[in-house]
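One protein chain omitted, others in place.
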Amino acid sequence: MAENKGILVYGELAGGKLASITTELLGCGRKLADDLKEDLSCLLVSDTVGEASKEAIAFGADRVYTVEDASLKQYQADSYMQVAEKLAKELSPRAILMGQTSIGRDLAPRLAFRLGVDLATDCLELSIDPEAKLLMRTRPVYGGNAQATFSSELMPQITTVRTKAMSPMERDDSRKGEVIPTKVEIDASKIRTKIVETIKEEVAGIKLEDAPVIVTGGRGVGGPEPFKTTLKELADILHGAVGATRPPADNGWVPSAMHIGLTGKIVAPDIYIAVAVSGASQHVAGCSGSKNIIAINKDPEANIFKEAKFGVVGKYEEVVPAFTNKLKEILAG
Amino acid sequence: MDFSFNEEQEMLRKSARQFLEDECPKKFVRDMEEDEKGYSPELWKRMAELGWMGLLLPEEYGGLGGNFLDLTALLEEMGRALLPGPFLPTTVYSSLPILHYGTEEQKREFLPKIAEGKLIMTLAITEPSGRFDEAGIETKAIRSNNDYLITGTKLLVPDAHIADWFLCAAKEGEGITLFLIDAKTPGINCTLLKTLAADKQCEVILDNAKVPARNILGKSGAGWEIASKIEQWGAIAQCALISGCLQQVLEMTVDYTKERMQFGKLIGSFQAIQHQCADMAIDVDAVKFITYEAAWKLSQKLPATIEVSRAKAWTSDASRRVCLTGHRIHGGLGLTEDHDMQLYFRRAKAMELAFGDGDFHREIVAKELGL
Partner (left out) sequence: MPINMIVCCKQVPDPEAPPAVFKVAGNKMTLPADVKPVISPYDENALEAALRIKEKTGGKITALSLGNKLVRDVIKKSLAVGADELILLEDEAFEESDSWSTAYALATAIKKIGQYDLIFCGRQAADWDAGQTGLGIAEILGIPAVSVARKVEVTDGKVRIEQVIPDGYEIVEVALPTLITVTSELGDLRYAALKGIMAAAKKQPTVWKPADIGLEPSQVGAAGRHSKLNKLFQPVKEAKCEIIEGDSPEEAGANLAVKLREAKLL
């Protein structure tokens, strides 16, 4: 078998453009490739890839492999695996980087087991061990109560990276790179699952991932109503979005699209206001990248105060409306 | 010697703890203090579905054939969670006496319904005298053909306002007889009392309440023997509740000493606090094992008079000490309504007195020692 070389980023598209996680992966992949003095490639899979391949070059890729096929319009493990397996074998990269996204979570384990190699999921930090030239992959474990660094001598070293954990490079459209359209015959008989219907549970207003301010309610808000009233009013004043910890989503108080945490959305807004949130590690994992965490909780011992910059100890029903009113006043000038 | 609960009891305990943590949080406990009924029929139904009401009853009556030690594990969790409601009055104070002393007909009538959670019962023995002995019963039962007419006042009857049936002690001639009385019988009046623990205790006034003779439990005039047995079961059930309650007070207090700073240090680093916590832990441990021993004797149907009284005397006194120390360490915070300490303290006080306080049981122990 040929020696494994280079870093391959498994790219994702969002609305015809490169997804932000992919720019982050390219940013981090570029550094790793430079450390290794090897190349950075990017694989883009869709029905039509379009301009995204040029974007990938502008964000750091040396080569972009595009696989286009009408059957690849929507992610399905059994079709995407055919592409991923073929390219992984043909390109034999040293490492494959994917996003810890809905696709990455599903595809990466299948690929690792298909190839008989190792996978580290949800990584926060990646570096190259200078001697062994192995990827040192650091990821949170025990619900965020610790971190662990893993390595493996099996190639390719597959890794998924948490969204917003890495920074993209400055976009440089003058960068040169090669786009390599690649044909993969999709064997339809190997697709064993059928998507009958896709149901969107769109949350009105600003998307959580893009919101500069997020107001999150925990189990302690007590029911679905405050998410639509008290918390929403506060978020509206700050042009922000409303989020939730896991229990409100599991209890059906809010759609699961609003769940922020280890197994929900990962967010990193400028201001994160945690209302009646206890601060379980699993939740903190989803918001610890926020620039300023503000906690409002009646329990002075709540773990969330350990994460917060500012806090108020008190019942949220009393604190939040007063906070919102004062903000209104201040913002009105 | 094996001091551990068996696998089944450990599973029962874990399952009960999880259920009660989810379904009986302190907010619920507080709400129930204000609630007229003092319990949640919905939660009662779910407990019945889990089989809790039938734990001690044989399978033929819809129960599970568990023993008193199984019950002890469950009660410790109820004590820890401060579960409000008529569990003990229905099960230990009523279903057990019916099971052990009832006629086949009575067992068939009452026990399956209790196991299914469809019947709430309570025990009406105590009277304004406050004594728990034969001489304390002044309520009278007068025979009239196939019925009895019962007149008197019962005090501190737990959950009487929601009970479907009472097990009631009355004086018949020189002896005491226990009657199963339908709560809807004309002539019965029930008033909710205001109590320290905000548990639901009632005054029940019976005015010529007519009860069919077939509703006598056990033998006419031999009711005190049953009442004494109920007292034993009740006392150990209270010990188990206290044990769970004190364990939580201990944990809460120790956690607090690991968080609370004074003079720039955690208060748990002060020797004076450490020793007080150690004393609490020693007390709680002793409560557990003295209770387990008595519960085991009861589960084996062995004579347990001295074990029960020893346990209740010790537990009642230890309860007072542990709660007091817990409060002392918590300082002013523990006295606030928002803090859970006061919930435990008030209930511990009620349990300390239920089925006899320390002195009451010391008397029995002394008597058993031949004094």
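A and B are the chain letters, set down in written order, and residue numbers restart from 1 in every chain.
Following the convention adopted for this analysis, a contact is a pair of C-beta atoms (placed from the backbone, for glycine too) under 8 Å apart; a residue touches a chain by one contact, two chains touch by 3 or more.
This one's a predicted model, so the numbers in the text were calculated from it and none came from an experiment.
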{"item": "Hidden-chain contact residue, picked from the options A:V161, A:L231, A:A249 or A:C287", "value": "A:A249"}
{"item": "Contact footprint on chain B, counting only the chain that is left out", "value": "6-8, 10-12, 14-15, 18-19, 49-52, 54-55, 64, 66"}
{"item": "Absent-chain interface as seen on chain A, which is shown", "value": "77-78, 101-102, 105-106, 108-110, 112-114, 116-122, 136, 139-143, 145-154, 192-203, 238, 246, 249-250, 255-257, 262-263, 265, 270-271, 280-282, 292, 294-296, 300, 303, 305-315, 318-327, 329-331"}
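As a convention for this text, only the chains that are shown with their structure count from here on.
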{"item": "Gap in Å, rounded to a whole number, between the CA centres of chain B and chain A", "value": "53"}
